[in-house]
Every structure is written in structure tokens, then in C-alpha cells.
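Selected chains from the complex are presented in situ; the others are not included.
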Amino acid sequence: MHLPLGDQRSGRFYGKDILSVSQFSRDDLEYVFGVAEAMRTMVRHVGTFDLLKGKILANLFYEPSTRTQSSFMAAMQRLGGSVIPISEVRYSSVSKGESLPDTVRTLECYADVIVLRHHEEGAAAQAAAAAKKPIINAGDGPGEHPTQALLDLFTIREELGTLDGLTVTMLGDLKFGRTVHSLSRLCSLFDVKLRFVSPPQLEMPEKVTKELTARGVAFSKHAKLEDVLAQTDVLYVTRVQKERFEDLALYESLKHAFVVTPAVMAKAKPKMALMHPLPRVGEIEPSVDDDPRAAYFRQMECGLYVRMALLAMVLGKA
Amino acid sequence: MHLPLGDQRSGRFYGKDILSVSQFSRDDLEYVFGVAEAMRTMVRHVGTFDLLKGKILANLFYEPSTRTQSSFMAAMQRLGGSVIPISEVRYSSVSKGESLPDTVRTLECYADVIVLRHHEEGAAAQAAAAAKKPIINAGDGPGEHPTQALLDLFTIREELGTLDGLTVTMLGDLKFGRTVHSLSRLCSLFDVKLRFVSPPQLEMPEKVTKELTARGVAFSKHAKLEDVLAQTDVLYVTRVQKERFEDLALYESLKHAFVVTPAVMAKAKPKMALMHPLPRVGEIEPSVDDDPRAAYFRQMECGLYVRMALLAMVLGKA
């Protein structure tokens, strides 16, 4: 069931799909983050609670993703609900040629909400069009991964206390990084300056920068982190994915060009947040982990609270 | 533990295995369907309830089957119980050469009931002979899939209000379709006329038709759906499985010979049920889905209630 998100505060997400960051107004985000904060308080004080007792989540992953899958599973379990994990789709009835709509219509006979990870852009919208129950997009190929963008923004708010007046620098592969595209779009709802630091081959796509320009967002492109590091409040590092390169020599030459070390951190603001969607494969040295500004594991924890909030909201319990 | 099903009404399935449709008398079926209806009422009103709280189901799948696996998992979770999913048997200790009886005797140390899907006929009976705890057969190769037949019959009863006085037409691959064999046998307990429509290469096996003759069931074979459509109360469509054909040209020629379209439905009774065990790969056009007679997704939901009923019964809680 795909309905535009309404604007009445109470129950505004009840029965809705979560497909794209473009569904969310600034007011919606404040609401999500308020619920996520309440989730954090409850988890820290009592561990779990029975808000979604008796509800079942179908975790439908056509592509593997330990982190996202585990995070949604834990979110549902910490709310007292149950999970049906379906992660071996390549061996399942789907490999017998079943369509995504049929699979989704079958699963909603058993479950109350479906989290979908799929390799094709638009898959989540297609599932939502077929389903009567809420669909949460957990990544649709080169498309979107809205819960990742929401947790990134929630993390910034938790780390720095605000989302306005910040300079957010994104570093690494900005061309293929679905994460930084969605985060950039969400940032446009706030008073944020964006700094894009990447090799020329991996620049932020024009599609995204045009949107930012249309919305009046201040942004600039840079080849070196040093140009913007001293002004950066949030340094968001991404993985340069080997599988994106046809020319492996090019990959090797770029791989370590944007590595965050203690020496880099020494030149950064004393109060800032170093973030990464993980997994990392060398972009941030482990010796940085003990720096209080290293926020990437706290970012994982924020993912749990945001996903708990979204599940409770679409099931009408927040 | 494999005991013949007793005939005392109260607790008649307690501790018993569910291995074959031949275990069930007409009276047994009425009892199962009564419990399944109670499950439906409870799910629709309260979602889940703690009838099997503290019980553990081992879902032991040697062959993948998303639908059956998810259905049993949801059934157990909606009754407040837990599930141990074991679906990667090819990577597990079994691939070290462990026998099925040893695997089952190990799992019953942890679980209270075992659902088994296996590629070999007779596997469920072999498991039941070794186990002290109830075994539910979720398909043993070319053998049986009794819970599928039970849910099919329950769906007919829910859709048409009765199981007597009906004409049930089975369409497609009747030779290899385990589902239609079991359903035909179960139908023989009621006042049902059977119509078998298939290409000559895929006719209902003599083994089944001999049984039907011996039980005095009225049945007939047809090459065209048109011959029987106007009298049909239940049209049960099956998938023509590519993997059954050595001659792929033959497969291609037959594949679409029995496709249900809106034009076909226009010639059917105004009150009838169109069923399919799913997944479908073209046998029923998606444009038929909105027809109120299209019962295949409601059939999936009926599967949940029947499996809830069976789990509760063998664990002595129904």
C-alpha cells in the first residue's frame, strides 16, 4: 500500500510504506527522530518491551546484507515482535520464476510488515503497489536506501545536538554511493553546507547536484580533504568499491588516496563527528577508533533506534 | 512417534505425526477445519496469542521452500512459540554423512515438534519411526505433502461453504503434481465429482485413478477445459514444471495450452473458486487477480490457519 505520507502528527505513518527519502518533510523527520530517541531511552533502561508483541516482520532480502538484516531483526525483537528471515531468495520459489508481486502478496498473508532489499531500482515501489501491508525499502539496487539516510541524519543530530548550521563533508566514492546521494537530499531540508571531496572519476552525479542547486543548498566540490577539513562538522567517509572499476590499476591508485588517519583527525575540529556506513576496508584506520569523534559504531546503534521507530510507526504503535 | 490417528475426539492428534492424507477420516478433517477456523478468528481479532508459548518448532528443510517454510514459521510465531530454522542442510552436519534418524533424534533434544521437507519419498515416515516427538511431513519428494492438501480442502470449504455436491476440476500437469494427487484422495471422503484436464503426456497416474475407482469416486479425463468449465465449482490450476521435460520443445508447446485468462473466467460459474498452489509462472494471468473468484492468495492465508491448527493439535493444545 503506497500512500503519500500525510501531515497529521498522530499516526501519520500508520499503514504507510517507507520507500524514499523524498517522502519526508522536515517536520516528519523531527517526528521520526523523536520516536527514535524514545526507543533509545527504553532500550537503555529496559532492553526490550512488548510494543509490537504479536506482530510479524518478513525480512525479504534478495541481496545479502548482514548489517541491515540484523538491524531490522533486532529492532523487531526489541519491540517484542517476531521475524521471518528470507535471505536465500536465489534458492527459493523465486528461482522458479515467481514475480516479486506474487512473493509479496504471499508473504503478507503471514506477516504484518515487509522489509525488502532488492538488486533492482524500483523494486520497493513495485512491491508496495502490490501489497496491502506496509513495505519498508531496505535498498533497491542503485535506487534508494532511505532508512540508512534517516539513521545517518539521526546520528548527526545525536552527535552534534542539531542539524542546522553544520558543514557536512562527504569523502570518497560519491558517484556510486547510494548512501551519500540520499543523505545529501535529506540535508537539503536543513541549514547545512555540503562539501564533496572525491577523485574526479568518482564525483557526485549531476542529477544530485542539480537537485541541490534547485533547492538552494550551498555545496562545493573539492579534490583534497585539506581544503575543507578545518571547517567540517561532519566527515562522512564512504567505501571505494572495487567492483565499480573495470580498470583495477585505477582502483589501486585511488583506494588509499582518502584514508582517515590519526594525523588527519589532528587537523579536524575538536567537536565533530567522523561517520561511515560500514563495512570499511581501509578508509578509516583502526587506530582512529578510540578517538571520541569516531562515531561509526554509535551510528550502527542509531540504526537500531531509527528502525525500531519506523516499524512502530508503520504498525500504528508510535 | 508414528501412531495411527485415534478416533476419540478430544486430543486425538496429541503426540501424533502428520505423514499422509490417508491418516485422515472425514470426521478428522471436520475437526481440523474447526480448529483452523478458530485460528482464523483469533488471528483476525488479536493477531497472535500464547497458546504454544514455550514450545519450539524445528523447521528442517533439506529442500528449499520459502512458502511452506515461512508459513510454518508464521504459524508457530502467531501461537507464541519459537522456531529453529534449519534450511541449509547441504552445508550442515548432514553433508558429513549423518543419517536422517540421527539428525532427527538430535533435534528433538532441543525442539518439541519437527516439520520436515525432504527430497526422498518415505523420509517423513523414516524420521517419525526414529523420533519420540511429532513429525509433520512438509513434502517428501514425489511422496506426499499432506498439509498442502489439507489447506486446499479447507480453502474450498471457506470459499464455497461446503465440501459436498461440488465439481472439482484439476488443470495442467496432473502426472507429476504431488498436490493434485493428495487432493484427489482427500476429495474421495466427500461427495465430489473430479474432472481431470491435461495434455495426454501429463495425465493423472493410473495409481491414483485406480484408488478413486475403488472408492467409488466419480471422475473423468478431458483434453480441453471448455468441456467441463461451465459445470466447475473449483478450478485447481497447477504449474507445468520445466524440469519435468527432457524434450524442451514439448514443454514450450504445452506451457501455455492451459492458461487461465479473463476470457476463460467469463465462461465460468459466477460462484466458483480459482485455486493454485503457487508459485505460478504464467498459468494464471495477473489480470485475473482482481476477479473475486480468484482464491489463490486467500488459499495462502488458509495455509497459515491449517498449519496453526495442526501444530496446536499435535502439541496437545487444541
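Residue numbering begins at 1 within each chain, and the chains themselves are lettered A and B in the order written.
In the analysis below, a contact is a pair of C-beta atoms (placed from the backbone, for glycine too) under 8 Å apart; a residue touches a chain by one contact, two chains touch by 3 or more.
Predicted model only: the values in this text are computed from it and were never measured.
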item: Number of copies constituting the complete assembly, 2 shown; value: 3
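Assume only the chains that are shown with their structure count from here on.
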item: Cα superposition angle of chain A on its copy chain B, in degrees to the nearest 5; value: 120
item: Distance between the centres, which are taken as Cα means, of chain B and chain A, whole angstrom; value: 40
item: Touching residues on chain A, where the partner in the complex is chain B; value: 53-56, 58, 82, 84-86, 88-89, 91-94, 96-99, 101-103, 105-107, 109-112
item: Chain B to chain A touching residues, read off their complex; value: 46-49, 64-67, 70-71, 73-74, 77-78, 85, 87-88, 239, 278-281, 286, 297, 300-301, 303-304
